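First, the structure itself, so that you have it in front of you.
The complex appears here without one of its protein chains, the remainder shown in place.
Chain naming follows the written order as A and B, and within any one chain the residues start at number 1.
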Amino acid sequence: MLSHRNKRLIRKFTRKRIIIYGTVLAVLVVLSFFAPYFAPYDPIQISMEGRKSPNVDHIFGTDRLGRDILSRIIYGTKYSLSIGIISVSIGLVFGTTMGVLSAYYGGLVDTIIMRFIDALLAFPGILLALVVIAVLGPGLFNVMLAVGISTVPEYARLARGKVLSVMQLEYIEAVHSIGGSNIRVILKHILPNISAPITILATLQVGNAILVGSGLSFLGMGAQPPTPEWGLMTAEGRNFMSQAWWISTFPGIAILITVISINQFGDGLREAIDPYLKE
Amino acid sequence: MINYTIKRIFEVIPVLLIVSIIVFSVMHLLPGDPTLLMLAGAEGGSIPQERLDELRIIMGLNKPLYEQYYNFVTNAISGDLGTSIRLRTPVTEILLQKFPYTIKLSLLGLMIAIFLGVLIGLVAALFKDTWLDHISMTFSLIGVSMPIYWLGLLLILIFSINLNIFPSSGATGWKSIVLPALTLGFVSAGLISRLLRSSLLEVLNEDYIRTAKGKGLTDKIILIKHALKNAMIPVITILGLQFGNMLAGAVVTETVFSRPGLGRLVVNGILWKDYPLVQGTVLFIACIYVLVNLFVDISYYWFDPRIKLK
Partner (left out) sequence: MDAKQIIEIEDLQVFYNTGSNLFVKDNNYVRAVDKVSFNIFEKETLGLVGESGCGKSTLGRAILNLRPIHKGSINFFENDQMINKKETNRLSKKNNQIIFQDPFSSLNPRMSVGDIVKEPLDIHTKLKNSEKISRVRELFEMVGLDPGFIYRYPHEFSGGQRQRIGIARAIAVSPKFIVCDEPISALDVSIQVQIIKLLKKLQSELGLTLLFISHDLSVVWYIADRIAVMYLGKILEIGSKKEIFQNPKHPYTKALLSSIPLPDPIEERKRGKIILEGDMPSPTNPPVGCVFSTRCPNYMPECSIGEPMLSPKNDKHSVACHLI
């Protein structure tokens, strides 16, 4: 019933790494959808009592407005996960399209697109995202767009390289010989054959997108108060490090755990899918 | 060799051109009237239309776009990047004053990154599969998975507030650069250590090394030195990229540690809506990065004979 190949795959997916981190991620996803059921307090409920250190009532303490940190972290899960997924999706779609068109049509199109990509790469890391924010203004969605745009060059380069090597293969010429249109070649023959490395790149990017995105929020360019976004929360506790270390520390731990889980899960997935893939 | 250099320089020019177009567009894609923003920031209250029009003409905003762009580029090449709205000083002056801080920080961060990264990667590879390896790799995993700003804050918490060894802000004295540089370097170190570990393992597996493994200690050290040299090649390849990461990381790090520098200028510029400042700083940073990469490429070409044959 199941082909030999599928049986092997299933065996690999039950490896330790995937299970452990997959579970963590599953928990995070559940938290992002069902935050109200898990959070002990209302995340934006201000209390006159001000900041409190971690105690029995508030496991992670409260911030300077008396809001429970644990609840805020739970509610903030969805923002971080969204930033990761949506940014990467934006980058993937635009970047892959550019790379595919560049490689397929070649010539002037290729030169122009690739020079543009080179120019985007001239802005190191977060700087490109900052430029986009400068134009669009602060806000959570703008952060996703900004981070997405900053990931476009990597996809474009990867897609272009893979498409160029696929185009050397005869089955591409075969489609032309039977009368297939360019669209057919790109959609049915090129894209399926480059989807694996592109997907792998995407899994590598999600964690980084969350780091950059929350960084933008930390700088005040992303989510705005009172949104319980983890980067923003870290920024809010910045001036109280000596009096109330917990305000900044716990949101950071949350980001750390999330990104580690995503990276390790992605690593495990990649090993399962293609153990011969060399980095 | 010269041919390659010239070719690379020629390739860089259209890139810089496009960069300048992108940067130029920042100011002109903005919603709202830049003159209004400028004056509202400086003088407050409602401004008579004639003042706005006057300023438009002074700033040259009434000219066609391509002419504005041309002026922008020619000015930039001759060193005029406009004037900061908020600080009322020429942007170029501000940049020249602040950029040494960022460069110092970036270079120190890079050195720490290489030192830490190579050390950890080396240890991990040599003691592969032992607890030392696992700890090292956990270290790097944490390094690449943690937000830089958070690491900065943690270091402040531990070393400034609790231990009082290093200051948490400012740029006076050598002590003030330690924590920021560590913050910057740590993330990169994580990346470098992983890369070095796998690269070194690959080199160490090669046959000629295995046959030599039977020899004594001093020979082993020579062996390791030699293997290390080969294994460093992929690390050196990404050096230019890592420098870019330093520049990017500086943006956040300078903010966390309240250090003057280019990163801080960009962030503040955006928050103040001081667009000439943002424009000039971003252009400056991008150009530095492009030139550094160009330099790295050319010198790498010089050192590695295999590339010459391509």
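The criterion applied here is as follows: contacts are C-beta pairs under 8 Å (C-beta built on N, C-alpha and C of every residue); 3 or more make two chains touch, one makes a residue touch a chain.
None of the values given here were measured: they were computed from a predicted structure.
Participant: Specify the shown partners of the omitted chain in the complete complex.
Facilitator: Output: missing chain touches A.
Participant: Give the residue, chosen from A:111, A:224 or A:239, that touches the chain omitted from the document.
Facilitator: Answer from the full complex: A:111 touches the omitted chain.
Participant: Pick out which of A:22, A:139, A:161 or A:180 touches the chain that's been left out of the picture.
Facilitator: Checking the options A:22, A:139, A:161 or A:180, the one contacting the hidden chain is A:180.
Participant: Determine and list the subunit A residues touching the chain excluded from the picture.
Facilitator: 107-108, 111, 169-171, 173-180, 184, 188-189, 192-193
Everything that follows uses one rule, which is that only the chains that are shown with their structure count from here on.
Participant: With chain centres defined as C-alpha means, what is the inter-centre distance between subunit A and subunit B in Å?
Facilitator: Subunit A and subunit B have C-alpha centres separated by 21 Å.
Participant: Report the residues of subunit B in contact with subunit A in the complex, numbered from low to high.
Facilitator: 14-16, 18-19, 21-23, 25-26, 29-31, 141-142, 144-150, 153-154, 156-157, 161, 168, 198, 244-245, 247-249, 251-252, 255-256, 266-267, 269-271, 275, 278, 282, 285-287, 289-290
Participant: Of all residues in subunit A, which touch subunit B in the complex?
Facilitator: Touch residues, subunit A against subunit B: 115-116, 118-120, 122-127, 130-131, 133-135, 137, 207, 211, 214-215, 218-221, 231, 234-235, 237-238, 241-242, 245, 248-249, 251-252, 255-256, 259-260, 263-264, 279.
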